[in-house]
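The complex appears here minus one protein chain, its other protein chains still in place.
Labels run A, B, C, D and E following the written order; every chain starts at residue 1.
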Amino acid sequence: MCEKPMAINTAEARKMVDAAKANNKVLTIGYQNRFRPDSRYLKEECKNGELGEIYMAKARAIRRRAVPTWGVFLNEYEQGGGPLIDIGTHALDLTLWMMDNYKPKYAVGTTYHKLNNQKNTGNAWGDWDTEAFTVEDSAFGFIVMENGAAISLESSWALNTLDVREAKTTLCGTRGGADMVDGLRINTVDLNRQVTIIPDLKAGGVDFYAGSGDMSPGDLETSMWIDSILNDTQPLVLPEQAYVVSQILEAIYVSAKTGEAVYFK
Amino acid sequence: MCEKPMAINTAEARKMVDAAKANNKVLTIGYQNRFRPDSRYLKEECKNGELGEIYMAKARAIRRRAVPTWGVFLNEYEQGGGPLIDIGTHALDLTLWMMDNYKPKYAVGTTYHKLNNQKNTGNAWGDWDTEAFTVEDSAFGFIVMENGAAISLESSWALNTLDVREAKTTLCGTRGGADMVDGLRINTVDLNRQVTIIPDLKAGGVDFYAGSGDMSPGDLETSMWIDSILNDTQPLVLPEQAYVVSQILEAIYVSAKTGEAVYFK
Amino acid sequence: MCEKPMAINTAEARKMVDAAKANNKVLTIGYQNRFRPDSRYLKEECKNGELGEIYMAKARAIRRRAVPTWGVFLNEYEQGGGPLIDIGTHALDLTLWMMDNYKPKYAVGTTYHKLNNQKNTGNAWGDWDTEAFTVEDSAFGFIVMENGAAISLESSWALNTLDVREAKTTLCGTRGGADMVDGLRINTVDLNRQVTIIPDLKAGGVDFYAGSGDMSPGDLETSMWIDSILNDTQPLVLPEQAYVVSQILEAIYVSAKTGEAVYFK
Amino acid sequence: MCEKPMAINTAEARKMVDAAKANNKVLTIGYQNRFRPDSRYLKEECKNGELGEIYMAKARAIRRRAVPTWGVFLNEYEQGGGPLIDIGTHALDLTLWMMDNYKPKYAVGTTYHKLNNQKNTGNAWGDWDTEAFTVEDSAFGFIVMENGAAISLESSWALNTLDVREAKTTLCGTRGGADMVDGLRINTVDLNRQVTIIPDLKAGGVDFYAGSGDMSPGDLETSMWIDSILNDTQPLVLPEQAYVVSQILEAIYVSAKTGEAVYFK
Amino acid sequence: MCEKPMAINTAEARKMVDAAKANNKVLTIGYQNRFRPDSRYLKEECKNGELGEIYMAKARAIRRRAVPTWGVFLNEYEQGGGPLIDIGTHALDLTLWMMDNYKPKYAVGTTYHKLNNQKNTGNAWGDWDTEAFTVEDSAFGFIVMENGAAISLESSWALNTLDVREAKTTLCGTRGGADMVDGLRINTVDLNRQVTIIPDLKAGGVDFYAGSGDMSPGDLETSMWIDSILNDTQPLVLPEQAYVVSQILEAIYVSAKTGEAVYFK
Partner (left out) sequence: MCEKPMAINTAEARKMVDAAKANNKVLTIGYQNRFRPDSRYLKEECKNGELGEIYMAKARAIRRRAVPTWGVFLNEYEQGGGPLIDIGTHALDLTLWMMDNYKPKYAVGTTYHKLNNQKNTGNAWGDWDTEAFTVEDSAFGFIVMENGAAISLESSWALNTLDVREAKTTLCGTRGGADMVDGLRINTVDLNRQVTIIPDLKAGGVDFYAGSGDMSPGDLETSMWIDSILNDTQPLVLPEQAYVVSQILEAIYVSAKTGEAVYFK
């Protein structure tokens, strides 16, 4: 079980996937947002086809002013990237998982170093070291999948906006849509009327995965991982899935640098 | 003064711009959303540099279920396109005008025909004719400008989402940002604190443009146009600006068809 | 088409039903609340089995202080009753129609003349004539159906309560429930979670009954009645249904007088 | 001091009352909701005649999905009943105490076993054992008192409704009314205007009963009971009052079984 | 019936009062805010002693940016004063009437000309003529009555504050208090608890003054005046009361000029 993102680049990630397979070892990546109650409820809805075919999605990881000032988060050399690989990666993993769609066709993107030389920033964890802040402060991307679906990806640690959401996905499908705003909302049409559905995720028993009960997301992630090792069950986060996340993030960095679209083979 | 978008394609639009210049005639396009009180207030803020350099923007024209069922709106042949040219064009014009940035580098996009064969749709103006509905029902794009700024464009007449906004822009700049949600909100940092600024656009006198007073947006558009003709003043919507809007919309349609990025020369 | 309630007592109502049948005439009663958008939406839900078997319901017609002071509303001799036959009758008709359950087993009830001799009453239409006010000011009932379902009926023109609702029904079924509070709300369980469903009854097209479109409730009632006469179609409010409403109201008055339950044969 | 309800049936309850009297022992029942700040405030208002004569009341104990899954709550044989004796008993005791009216004339009622065989129920304490769940899941009653007043009683552990309230009473009197919704609200008429009165039950000193001060409800119940034993003072909950509660609950069960009204002698 | 304030100074006002008396004519002043439903309800409460002795009050007439730009409102010579005599006079009259206390001991006050030379003011009726604006833009006073009660008076047409209220009074008495915020609120203590009382002034019949019924404030003022003339009844606004208002306003202007307290004989 590795921290996300799985590697510093796609090539390294590929080696990990191959090594696990070759050695018949269980490998998973710590995309813990999949274990949240709203994520699990929504995944079931998607599995049951309640949204139909999902053709447009937004993966959002937007903070207004919350740059992590500890550790090596800001250091391009040691960290490899900024908010895109720190929090954007979670939103993207969540979105791809909901869509169950892992075949990207091409991606474009931009990264910005616009606020990292500012002082008196109103940052949640105090002013950052402007010298040390070498990674991007925000990054955006647009990914088109082989089947024509599109994903808009937004990630920032610091951006002048009020539209703030972290590790959230928006899904638009042929039968319904899902928004993670003020809790999970599902929208659809019934009896020729627009209908909004509000699940109460705080009350009642939960049993989507065998034995999960009312476990906290962290406990559930842990217990499922232990189960994978002891009983050789498939982990919830498959390495092939995490690999695609890494592929897309890398493409966005490349596109931002070259000013061109990056096509996946 | 022509209805928006200015022409069925870029080539036609170019001819219009050139003809106006050659004949020394005043030409403008009916992008009436520029005349709204919030648009005018925000434009002044942008002009005064209150947002600094704007490097990320969102142009949004999203309806949940409001497909126009009258006229030829749904007809690809007669109309040339769906929500992208009907309402997406307004949101994009507004955004480019605020940024005062008319040099696009490349664009990608997708268009969808996903809901147009459904019945009992909960549509605001009653069910549409599924046979006649040949234009797209939603379209999305990502535009990168020469200076590196990015614009995310969303347009739909029918999309399963609760995140509904029409003819709205979101601007993120180095000094501040602007959101058009529950009215205009400007966000920035002052004295090391995140600050939200709420202008009261309903009260008080307004005098951004000479003689505008408390005119309604429509009256203001009309009176400025009359002034342009009588006194040869520059119209608020310049034909060169409208041309760039058309260029970008066309590029999104092309990208959607080819599955590739479209680079502007 | 007759005003509700259909007659001054059950015997008269029976004669009307029989006369219509014998003469092959179309008869209906003006229970116009069935034609409201929320009523029609909910009826469809009930027909589709979304609530399952409805076994408990509340028919509510409660005003805090809104005694009608004009006409003969207050006169026992000319009117035959007070809020029970004026507004309680609507709530009961709506409830029975939703349940599609017209076989009552027994009913009990109470009627009150408690506030009708007061002055300075804060009444919405000004103080009433205390001498003239001979009908009840509120009435309550509890009805048990042949199949075991129960209906709690509440009606008042003047009652010291904040729990005010007029012509509203609450339905509790084996699969889901419906409340008419702040608009129509449907509650059920999905994926082991309590779920609240909010239909948007103000937007979109409506076509539950052939040709209804976006007609107002009054226009719809009128046009369906005209259709019944011209084309001999079944009216929405059947005389046999209205008869049961009259039966139950009469039983509540009798029970209030005798202090005993009234059993239907 | 015994847990509520005082006995498994009326006959046993009568023996307890008689034994206490015969042996000159103090007996009380644990109706702890009487000791809540809102209950005590409202009782004072009732005693002072602020509501006038109370002629209509609702005793409500409605949960949407909160079936107790531990202990023997679900077992008909060991427990004697479900929500009616578990939580309905509290709401009824509170209501009768406020009315100071303990002479019932007759009662009717229904009990339901409608949801107890369902799975994936969204229950607050996890799914119940459908085999073990032999008591009713909801019960309703209508009680008419000797003086003509009526009480509507609702109790459920699981009911598809959004109108959820536990151990709450609604009182309608000739001078005013009381609702326990979003805190205690008293409504009346003053100077010919409808008036709503909101007491702040969280602030300020409280001294309704000698020595109660700002005690928690539990401490107050305990200290009053100790006082009753040490100083032979009358307990707040008199055994004769608790007996009437038991009488009415038993009558509702009987009525539900026989389908007939139960008259008290 | 004269417009308020009754005269340009106290001396003139005195002549009017004396002339009316000497000639046995009915005289009244147009303090129309006394006829508002909230004013009339509160006056009844005060008369009934519900507030006890009122010893502290606030008379407020504060606008943020609503300078009247028409007529001669801004002209010191023709108008005699600014917001103090335009709107402050109403708030003060209302307050004195509620207190039924017309014996002032002394007054102090300040007047300001701080915003009247500004441009682009966000004024509700457009920018004012800075040359013409010779009256004060705001004025404040503190009045101590013979019986020791105090009144804080605030008036402005333009003041940088969010605490905006016009023609409102706040009363603090020994038994209760009244605030005119979000409608009329009365606060007191009952059963050792702080209690807030909310009258519903929109519903129900009104009959505080003979024949007033549901008349609008304007109609009521008119009809009472006609009644005064035809039937020689006492007008609601007595000239002696209006005289005291004028006395106090004059004292505030004098105090503002001299920088000293003004004592009434």
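By definition in this document, a contact is a pair of C-beta atoms (placed from the backbone, for glycine too) under 8 Å apart; a residue touches a chain by one contact, two chains touch by 3 or more.
In this text the structure is predicted, and so the values were computed from the model without any measurement.
Remark: the omitted chain is touched by one listed residue; of A:44, A:127, A:227 or A:260 this is A:127. Residue B:192 is the one among B:130, B:147 or B:192 that touches the chain missing from this view.
In the complete assembly, the contact with the undisplayed chain comes from E:181, out of E:19, E:72, E:181 or E:229. On the side of subunit E, touch with the chain left out of the figure occurs at residues 51, 53, 55-56, 64-65, 105-106, 108, 110, 112, 114-115, 118, 120-122, 127, 138, 140-142, 144, 148-150, 152, 154, 159-163, 170, 172-177, 179, 181, 185, 187-189, 191-196, 259-261, 263. Residue positions on subunit B in contact with the hidden chain: 41, 44-45, 189-201, 203-208, in rising order.
In this text, only the chains that are shown with their structure count from here on.
The minimum number of touch steps separating subunit A from subunit C is 1. Subunit A maps onto subunit D through a rotation of 120 degrees [Cα fit, steps of 5, range 0 to 180]. In this assembly, D is the chain whose CA centroid lies farthest from the centroid of subunit B.
Averaged Cα coordinates give subunit C a centre that lies 30 Å from the centre of subunit D.
Chain centres here are Cα averages; for subunit B and subunit C they lie 51 Å apart. The multi-chain contact residues of subunit D, meaning those touching 2 or more other chains, are 65, 120-122, 127, 189, 191-196.
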